[in-house]
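Complex shown without one protein chain; remaining protein chains in place.
Our next item is subunit A:
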Amino acid sequence: MTRILDVARMHTIAWVSQLAWPWGIMAISLGVNLLIFASIDEAAPGKNTTGGLVSIYIVCSIVAATSISQVFPFALGMGVTRRTFYLATVLVNVVQAVVYGVLLYLLNLIEGATGGFGIQLRFFRIPYVDVDNGLLQIAVYAVPFLFLNFVSVFVAVWYVRFGMNGLFGAGAALILVTGLLVALITWQGWFGDIWQWLSSQHQVSLLVGWPALIAAVAALGGMAAIRRANA
């Protein structure tokens, strides 16, 4: 376990890119949104929602992917096993998701208490994603980090293991399979049923359950792929 923590430091030691960029870019996004919405004279009711929050998730997933392509060869060079490196990576991503989830929840509370920063802005309290239970709200914020990060970690591991051709090959295969699936669904007229199934799902399943499940599958897939990867 100590070794996993020592290896986890490889991800966090240069904390500027790990921490400062995601939050910095989100802060800029928030600032820009505040300026825009403050300059609109009379925002129509319900039209004061923004999707700027997505920036922190995207930046984090990019950081997660680059940390594989950059830290993995270094870790291997320092005599760290693939297994230890991967477990340390999982640990960093899970802890980060929980901490960031809590921080976003606090910002959510601030936004609520200040009347949307005085201008009824809904940057953190996005409709549907805004739930009334505190713990659940933290999970709702945290799970998309896990989902995006583990999918991008899996893609990065795939790239390290199989190279550019492997990456594009898998991408091509994915497009082909999805395309055929969509064609089949359209041909059979199954879209209505699928929509019905989606809308019958509980909010918690859609926001937390299913993304967490996919994140777990991606994490296990990354573990399997990295065991035979060479830097």
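Simple rule for what comes next: contacts are C-beta pairs under 8 Å (C-beta built on N, C-alpha and C of every residue); 3 or more make two chains touch, one makes a residue touch a chain; residues count from 1.
As a working rule, contacts and distances are computed from a predicted model.
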Inset, instruction - One chain of this complex is missing from the view, so tell me which of "Glycine--tRNA ligase alpha subunit", "Acetolactate synthase small subunit", "Cytochrome c-type biogenesis protein CcmF" or "ABC transporter ATP-binding protein" is its UniProt name. - result: "ABC transporter ATP-binding protein"
Legend entry - Residue among A:A14, A:V32, A:I110 or A:A224 that touches the chain left out of view: A:A14
Legend entry - Absent chain, residues of subunit A that touch it: 3, 6-7, 9-10, 13-14, 16-17, 67, 70-71, 73-74, 76-84, 227-228, 230-231
